[in-house]
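Below is one structure. I have some questions about it.
A single protein chain has been omitted; all remaining protein chains appear in their positions.
On to chain A.
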Amino acid sequence: MASLSARAQRRTAAMLLAPFFVLFSAVTVAPLLYAGWMSLFTTRTSGLGFGGTEEVFAGLDNYVRALSDPAFRDGFITIAAYVAIYIPVMIGGALALALLLDSALVKARAFFQLALFLPHAVPGLIAALIWVYLYTPGLSPVIGFLSAGGLDISFLSADNAVFSAANIAVWEWIGYNMVIFYAALQAVPGETLDAAKIDGAGGIRTALSIKVPMIRPAIALSVLFTVIGSVQLFTEPKVIYSASSSIGSSWTPNMYVQAAAFTHNDFGLAAAASLLIALFAAVLSFLVTRFSRSRSQA
């Protein structure tokens, strides 16, 4: 009897899990395998090239070419610079806003929550288009205003693009992460806060010594998602590139992949480079998880 119900239970579990695995294999595993397959081939022709093309087995040549291409490697340096600016500003800002909302100081809490979250409801592409409009000289009222005040800033130049891209992303994501932190703060037990108050801790001390340590898992999770998202940085710089090409067509690794596939018609290289990015993101998320776990256990 017991074994029968266990079997029935297993069958139900399988039935409930099946949709996930079907979709997972169709839209994640299968494309990964296909990309892996594609990354082993390259398209060749001969002479002037008008006699047709053929797919030739290339072994690991596409991987070697990606890794030895400075344009691909520089993409990761771009990401590092972007992360160094973006994560402290965005996570720090979201945390500060969440703590402010959680404190007794704020009136109209629901309004601010909604207002800060609203930019996240704008799709990334639209957000990037709006910001690029504000960044384009001759069109932007902001630049006109600044240069009337004697300040000439080129938001789209290669040197400033990291800030410009990070700025768009902060605007998009700060409210979202603030909501996560705020929700985590609601779970901080009232008696702990009361105890802190009785011990004489002020608002700021309570925030930094009680609240922040207690929501550390939420912060770690946000950092993890943000880092992985940053490795895939594409939309914002792509739109910036369309307004000014000074950042180059391979500014981030994902832009490199897109250019390889659709500008250079080199699908093998594009597949190899995407798999390298996926590998990099996997290693990075492993490290971030390890790091934050050991920190929270300490």
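The rule is simple: a residue touches a chain if its C-beta (ideal position, glycine included) is under 8 Å from a C-beta of that chain, and two chains touch if they have at least 3 such contacts; residues count from 1.
As a working rule, contacts and distances are computed from a predicted model.
From the set "Aspartyl/glutamyl-tRNA(Asn/Gln) amidotransferase subunit B", "Acyl-CoA dehydrogenase family protein", "Extracellular solute-binding protein" or "Molybdopterin synthase catalytic subunit", the protein name that UniProt assigns to the chain left out of the figure is "Extracellular solute-binding protein".
Touch with the chain omitted from the figure is made, among A:Ser46, A:Ser147 or A:Thr289, by A:Ser46. Although one chain is not drawn, the whole complex shows that of A:Ala66, A:Leu116, A:Leu185 or A:Ala243 it is A:Ala243 that touches it. On the side of chain A, the interface with the absent chain consists of residues 41-57, 136-139, 157-158, 243-246, 248-250, 259, 261-266, using the contact rule stated above.
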